[in-house]
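What follows is a set of notes on a single structure, which appears directly below.
With one protein chain held back, the other chains of the complex are shown just where they sit.
The block that comes next holds chain A.
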Amino acid sequence: MSKSERPNQLFRNLNAKVASIPMVLTALVIFVGGSAWTVLYSFTNSKLLPRLNFVGLDQYYRLWSTPRWLISIENLLVYGVLSLVFSLVIGFMLAALLDQKIRFEDTFRTIFLYPFALSFIVTGLVWQWLLNPEFGIQGVVRGLGWESFNFDPLYNSSIVIYGITIAALWQGTGLIMCLMLAGLRGIDEDIWKAARVDGIPMWKTYLFIIIPMMRPVFVTALVIIAAGIVKVYDLVVAQTSGGPGIASEVPAKYVYDYMFFAQNLGQGFAASTMMLLSVLIVIVPWAYLEFGGRKRV
């Protein structure tokens, strides 16, 4: 097509611009505008309604001296580290097992991945039932004769977050497995042949050759898991409602409860700004490497 005639720049390609209006509005109004608005109002003492009555960092001081927030952060760290490590390890191992040219690969993959189709609410409720101390796993094992068996994470405030992690791993590892499997399939068969000719044992090949080659897949998996960790909310609501007491509270729930129940908007905004900050620490370097580091093609 010829580019000889160039009328008004603004009306050039008008249809494409019209078609992009929703994207532009979402990007500017919701993502940039909404975030900026929340950050701005986190410096105010808004209670029931948002008001521009600035109080500096007061909300943040209060936030970081509230036990419930500190517990939320601690839980998020434990949950985050555990789910990061275990979903990567389990996901990779399952993918490696499925990559052994086994029979019924599709069946196994379907089974490992189906929990991912379920919502966190459904996941949380099932595991709430399985971990029910009276009727669940603990009850069954005790019924078999082992009377002193103890496994009641959801009713024990010191280990409740592990109970939630178990459910989250059940739901999410299938996705990581799929990513890893795609990554393994992308590795040249010749690499394996070369390693075998050199007599390198299989586990060493995985650890020192294959995994380093799959770095991009691991980075993607890491970003996906990390983004999911910060957002964890419905799972906790369904499984424990933050209990026992406040033992399994998470930041996302803190934000929701302060905004819509405690009618303390300022606290909610400050807490959500902290969440934003933690995500930015992960995302900015990644986005820089992904979009800024090299020229776009």
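Keep this in mind: a contact is a pair of C-beta atoms (placed from the backbone, for glycine too) under 8 Å apart; a residue touches a chain by one contact, two chains touch by 3 or more; residues count from 1.
The rule is simple: contacts and distances are computed from a predicted model.
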| item | value |
| --- | --- |
| Options "Ketosynthase chain-length factor", "C-type cytochrome", "Fe-S cluster assembly protein SufB" or "Carbohydrate ABC transporter membrane protein 2 (CUT1 family)": UniProt name of the undisplayed chain | "Carbohydrate ABC transporter membrane protein 2 (CUT1 family)" |
| Option touching the unshown chain, where A:I121, A:L207 or A:L289 are the choices | A:I121 |
| Among A:L63, A:L82, A:I164 or A:C178, residue touching the chain not depicted | A:C178 |
| Absent-chain contact - pick from A:L154, A:A168 or A:M259 | A:M259 |
| Interface with the unshown chain - residue positions in chain A | 1, 12-13, 15-17, 19-20, 22-24, 26-35, 37-39, 41, 50, 94, 97-98, 100-104, 106, 108-122, 125-130, 132, 135-137, 139-140, 143, 170, 174-175, 178-179, 182, 189, 192-193, 196, 217, 220-221, 223-224, 227, 230-231, 233-234, 237-238, 241, 251-252, 255-256, 259-260, 265, 268-269, 271-273, 275-276, 279, 283, 287, 290-291, 296 |
